[in-house]
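Missing here: one protein chain of the complex. Every other protein chain is in place.
And now, chain A:
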Amino acid sequence: MFKDLAKKKKKSKKPKEGEEAETPAADGEFDPSALKKKKKKKPKTTDADDFEAKLAEVGAVEKEDAEEEKTEEPIQEGDMEKGTGIWAHDATTPIKYNNLLKRFFTQLHSHHPDLASTGSKSYKIPPPQCLREGNRKTIFANISEICKRMKRSDEHVTQFLFAELGTSGSVDGSKRLVIKGRFQQKQIENVLRRYIMEYVTCKTCRSPDTELNKGENRLYFVTCNSCGSRRSVTAIKTGFSAQIGKRKRQQG
């Protein structure tokens, strides 16, 4: 190898400099810097033929690598959970980044779901308890508990419920909410979910750890305790409500 290099100094130069595109190929032999360069670079690179051969080798090697990786992949996937095979503690085979990432997320999901999931998903409130009072009234029994969990005032939640359901109601002696009309637990749940989306979760970080305050000029603001963002929320509007039941007697 080295003998060849020594003989083919000029030739070896050319491919190099062609690559680097910095200096023209026809450097005089008198130029000391060029000579130095030659000498330095000689051991690294060879003449054109050798270089190509090397390239081919490298290419071949790369292909082989790729093949190896392909063959490895199924094994890697299979043993992820049990921690055997490639995932074993003393295994030394290199693991692909994708697989490592996948492993990280599966582990995270299985061991620390709180960290992995977004805020709204992990956020849980007790299911609303709905009782029927008589024929046309529904009792929402655990509203105070839910409100406590959401850190919202009972009045605000009640107002929202009435506006959404298009009814009215009252609070009875043991702080339960009496809603006019028949409602199932599922329906109340839907409305509550919408309430949480609108007034509880932080839109920026999705955290449910927020506070609802009355800011200046009668607007409500939700302040997030975890990311510090503050946004205004729409006031609860009842909107149009049609007249139900007997019409009031028209005057005259």
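In this section, contacts are C-beta pairs under 8 Å (C-beta built on N, C-alpha and C of every residue); 3 or more make two chains touch, one makes a residue touch a chain; residues count from 1.
As a working rule, contacts and distances are computed from a predicted model.
> For the chain that's not shown, choose its UniProt protein name out of "Eukaryotic translation initiation factor SUI1", "Sof1-like protein domain-containing protein", "Autophagy-related protein 101" or "UDENN domain-containing protein".
Options "Eukaryotic translation initiation factor SUI1", "Sof1-like protein domain-containing protein", "Autophagy-related protein 101" or "UDENN domain-containing protein" narrow down to "Eukaryotic translation initiation factor SUI1" for the missing chain.
> Looking at A:181, A:215 or A:228, which residue reaches the missing chain?
Spelled out, the listed residue whose C-beta touches the missing chain is A:181.
> Take the complete complex as the reference. Which residues in chain A touch the chain that isn't displayed?
136, 163-167, 181-183, 186-188, 190-191, 232, 234, 239-242, 244-245
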